[in-house]
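Here you go, one structure.
Only a single protein chain was left out; the remaining protein chains are all shown in position.
Order of writing sets the chain letters: A, B, C and D. Residues in each chain are counted from 1.
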Amino acid sequence: MQQSSVLPHKWSASFVVNAVLLIALALVPLYARSMADPFVVTLITRILIFAIAALSLNLILGYGGLVSFGHALYLGLGVYCVAILSFHGIDNGWLQLLATLVVCSVVGLLTGSIALRTSGISFIMITLAFAQMFYFLFVSLSQYGGDDGLRLASGSDFSGIILTDPRTLYFSSFLVLCLGLYACHKLVHSRFGIVIRASKSNEQRMKALGYPTYRYRLAIYVISAILCGIAGLLYGNLTQFGSPSYMSWTTSGELIVMVMLGGIGTLFGPLLGALAMILTEEGLKALTEHWMAIFGPLIVLLIIVSRLGIAGILQTIDRRRTSRSRLVTQRKREST
Amino acid sequence: MSLLTVRQLVKRYGGLTATDHFDFDVQAGEIHAIIGPNGAGKSTLITQLAGEIRPDAGQILFNNQDITGERVEQRALRGIARSYQITSVFPEFSALQNVMLTVQAHQGHSFCFWTPTSRQPTLIEPAEHALERVGLKDRMHVPVADMAHGEQRQLELAMVLAGQPRLLLLDEPMAGMSQAESIQMTTLLHSLKGQYGIVLVEHDMDAVFKLADRITVLVYGRSIACGTPEQIRANPDVKAAYLGGDE
Amino acid sequence: MSLTLFVIQSLNGLQLGVLLFLMAAGLTLVFGIMSFVNLAHGSMYMMGAFFAASLYSYTGSFVLAALLLIPAMMALGLAVEWVALRKLYQRDHLDQVLATFGLILFFNEIARIIWGPSPYYMDVPEFLLGAINLFGVRYPAYRFVIIASGLLIALGCYLLIHRTRIGMLIRAGATNRTMVGALGVNIVMLNSLLFALGAVLAGFAGLLAGPIMSVQAGMGEPILILTMVVIVIGGIGSIRGAFYAALIVGVVDTLGRTLLPSLLRSFLERSSADIAGPALASMMIYLLMAVVLAIKPKGLFPVHNS
Amino acid sequence: MTTALLNVRDIHAFYGPSQALFGMNFTVQAGQFVTLLGRNGMGKSTTVKALMGLIQPSRGSIHFDGNEIVGQPSYKVARSGLGLVPEGRQIFPNLSVRENLVATAHNRQSAASPWTLERIYELFPRLSERAGNLGSNLSGGEQQMLAIGRALMTNPRLLILDEATEGLAPLIRTEIWQCLAGLKALGLTIICIDKNLSSLLPLADQHYIVEKGQVVWSGNSTELDAQRTQLQTYLGV
Partner (left out) sequence: QEPVKIGFIGTLSGPGGALGQDQYDAFMLAIKDGKLGGVPVEVVREDDQLKPDIGVQAATKLLKSEKVDIITGVTFSNVMMAIHKPITDAKVFFIGSNAGPAPIAGKECSPYFFSTSWDNDMLHEAGGQLASDLGYKNMYVMAANYQAGRDAVSGFKRDYTGKVIDEVYTQVNQPDYSAEIAQLQAAEPDAVYVFYPGGMGVNFVKQYRQAGLLGKLPLISVSTIDGSTLPALKSLAVGAITSAPYAPNLDNAQNKQFVEAFVKAYDRQPSMYAAQSYDAANLIASALKKVDGKLDDKEAVLAALKAADFDSVRGAFKFDSNQFPDAPFYRVDVVEGANGAELQAKNPIVIKTRANFAQQCPMK
């Protein structure tokens, strides 16, 4: 969590990259219109949605130190909340949202309260176990298509704003992401966030200070589940389809990869990670069908080189620059 | 009325009885030292008082309330603070944030999701005050990871004090300190005397005899003597079991 | 269910358990003892199966293939450790997870490039084709060999870890690498060897599984997940725990699969029992793990350290 | 000079960007009992780490028995005859007491009368009582005994004790001093870091006072005793 030591300097590389990124993302639909390539909008929407999911995972993984290997479960639950309600003819987005919130918090509360009794590798595995149970549950739910999946009858309708339109969906996702980023920023610096981060650092000590850490961890777990569920709601609208494969362990693994690739425990890490991962995937896929043989070693290389993923590289640049500028000001002072 | 009372405490590890029907009490404002040979069960006792492990039998009363079944965090909120032998701080945070965490723990729940802690005077002021007491005020924005070992020990103490504890459990606070530092620590503990009840476990006899109001000698989980420093120093059993010849 | 069927099913459970143990042993060694999370263990299993199949078809002798497999897997393990993983020992578990995830992608694709996308052929050796008659129960000879060799290896691992100097050093290295080094032991080499041993065990599991399962790219991951379940239930780092947990998982899974559907049919409507049965059966071991961890968060046989 | 068993010359060492040793210099003759004294954080343990090859000095040389050991991995250093009782015990928590002792035991220097399990148990009877216990279940003092025993089992020619009596009861501490005196009498070379000056004085042949990563004073026990008041700032006595 080195970002606390590198202050958000106004023109630091991290700041510039993140700001440029957000502005660029806001302009994508314009670009797509001018270039007559609406596919870009769909692709970037997917990135945004995965960024939201990764952001939610980063809350528990990066800030809380809880490695969930089953976070795709909540993505899948969000998708199915839309798909199943729409299957039953309910396309009211608010109702679907409500359902997502309720389902994700209930499931999060139930599984979280058991999973949080463990820690370390056991936590990784027990979250995986819960996700797998739900995966198999949905595979056998014949009524909702089982393994073949369930097509959305129509998109979510938020009082007239219908999420099937690519541009509407794009801006909704962008808005949710921005809100998520802002809320996450606020959260990690609040009392609650400090408790979460300190518990990651040294849980035993937190208890000795008088914190019932279990309660706080459960709370952040549920919050994270809900945010991921919302990403699922958007994802359901993007693919217009619900499938158990969304909650498979590979998807959970990909979410972890995104968070780590971008920079664990950093605000913009998940976005950077989702962007890097999906774009690299697309780029390499165009290059060769054996793209994974390149992608795999790339991941290994990045891990060996940088501890904090892409955000880590940016921070290194910043640290070099600040130490250089410190030197410069020092010399100036000396010369006067 | 005593601050802490321990009645017939028992803790067994397999065949070994680490705490054996142990009786003990601490008065408010008193430093009560526990000494005894290695493996006598001193640390085991401290961890039971702190609530990290459960005794097999017996009772622990704090302010006449039974806290035997309470968890670590509940006891901490009652005012039982434990210092760690190995420095145990939060290295990612600044010194100020470390102490603020202690203050925050005692202000009720922390389910506040929005306002940054850096804008909450109710947290900052008491924390600054505690840092001032240990002489770290001008270093408060330095990340703890960048602090020297000695500073971290001071911070550790600031964290304990910021929680406004009533009882301190200190397990070998002088361990690993050079003579110069032990003397400083002794002075600091001396200045705390009278304000808190203190349980002190220490092998540094100079410090123990200087600080303690009462000393309990623990051997194989049992108390073999309890009394003032003078009485203990003169006790032949203690000499045989622990002190040995003059050092 | 008749008694003979029950015996056969228990044997089947045992055999699955033993196969899981072979995987789990290597993983738990590297995982618990070197404190290194090696997701690429499944890839070692897959490469082992491919190597074995190729060697078998090339030499025509199963035994020879098995013997050649050992140096091959050793070399592969050492190479992987040397190129990619050595720098990650001191890192966070998560870094290791991610790096070995990258390795999974790599190995799956490499296997696909070398051996093609379709499953690969490997047959049971001629001399083990028949069935063995055991108290009137006929059971495939090859599966007996799996059970027997698994039990032997289990014993070997246990002795290695708990009865030899090397084993002590390996365990000591798990908690304090620098200290082991400072007392005169080449810990770097020790770890490489341990990693290679893990790879050999996984490769051996691949060899044994090759003739009864499909050898194909990506075959490592489902078994990896099962293996992780096993070692978590058993208590990470404990060979003994891995052994018992593997057997428990094998038997629970097998009996769950066969008993549960018919059990449900006895009090549920046929159509819903047919849906609920298999679904529950496939959740069975995850349920088992959740229950075990909820009651004993460190697994059945926790390793004492800290 | 050529006969010195250990010769440390101008060692500089860093932890990341911060320097901890600023030109350490000292020598140890075979059979000597040498102490490193000084306040907390002055670089005593860092010197030990540099000796053992646990950190790489940025500059300087260390000769043990005439051979350069800077740049060698720690296991090679240890095999050449250095035995370490580290600061903070660092016993292996998941090994039993017996295993802790035998796991790393060796006699590469082919000592005439090597240390055996029995001799260690004789030295620390408490350890033999708890031989089957896991290291993590020992009390602090028991762990300290174990760490000393473990180092002796490697049959070193030079034994380095970093705060070896920390956390030991006075009675045991006395025993350890006696034991060290015995080891010295056997001809073992010893470097000892400890705060118990009064116990060290009768034993030691040579003292080095370390301040801010370098030796600022050296001399034998009589000299040290004589200049105690002048050295107060370094020792804080």
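Keep in mind that, in the parts below, contacts are C-beta pairs under 8 Å (C-beta built on N, C-alpha and C of every residue); 3 or more make two chains touch, one makes a residue touch a chain.
Predicted model, so just to flag it, every value in this text is computed and none were measured.
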| item | value |
| --- | --- |
| Neighbouring displayed chains - absent chain, whole complex | A, C |
| Contact partner of the left-out chain, one of A:239, A:280, A:306 or A:322 | A:239 |
| Omitted-chain contact residue, chosen from A:151, A:185, A:215 or A:319 | A:151 |
| For subunit C, residues in touch with the removed chain | 1-2, 5, 8-9, 12-13, 15-16, 19, 112, 116-121, 123-124, 129-131, 138, 140, 142-143, 209, 211-219, 222-223, 254-255, 257-258, 261, 274, 277-279, 281-282 |
| Residues of subunit A (touch criterion as defined above) contacting the omitted chain | 37-40, 42-43, 46, 136, 139-140, 142, 145-149, 151, 235, 238-241, 243, 245-246, 285, 289, 292 |
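The rule we apply is simple: only the chains that are shown with their structure count from here on.
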| item | value |
| --- | --- |
| Neighbouring chains common to subunit A and subunit B, by label | none |
| Number of steps on the shortest touching-chain route linking subunit C and subunit D | 1 |
| Most distant chain from subunit A by Cα centroid | D |
| Rounded Å distance between subunit A and subunit D, as computed from the means of their C-alpha atoms | 51 |
| Inter-chain centre distance, subunit B versus subunit C - centres from mean C-alpha coordinates, in Å | 47 |
| Rounded Å distance between subunit B and subunit D, as computed from the means of their C-alpha atoms | 30 |
| Two or more partner chains touched - positions in subunit D | 137 |
| Touching two or more other chains - residue numbers and ranges from subunit A | none |
| Listing of all chain pairs that touch each other, if any do | A-B, A-C, B-D, C-D |
| Subunit C-touching residues of subunit D, taken from the complex the two chains share | 52-54, 73-75, 77-79, 83-84, 86, 90, 92-95, 99-100, 102-104, 106, 108, 134, 136-137, 150-151, 154 |
| Sites on subunit C touched by subunit D in the complex | 165, 168-169, 171-172, 174-176, 178-188, 303-306 |
| Contact footprint of subunit D on subunit B as seen in their complex | 13, 35-43, 86, 148-150, 172, 175-183, 203, 205, 241-245, 247 |
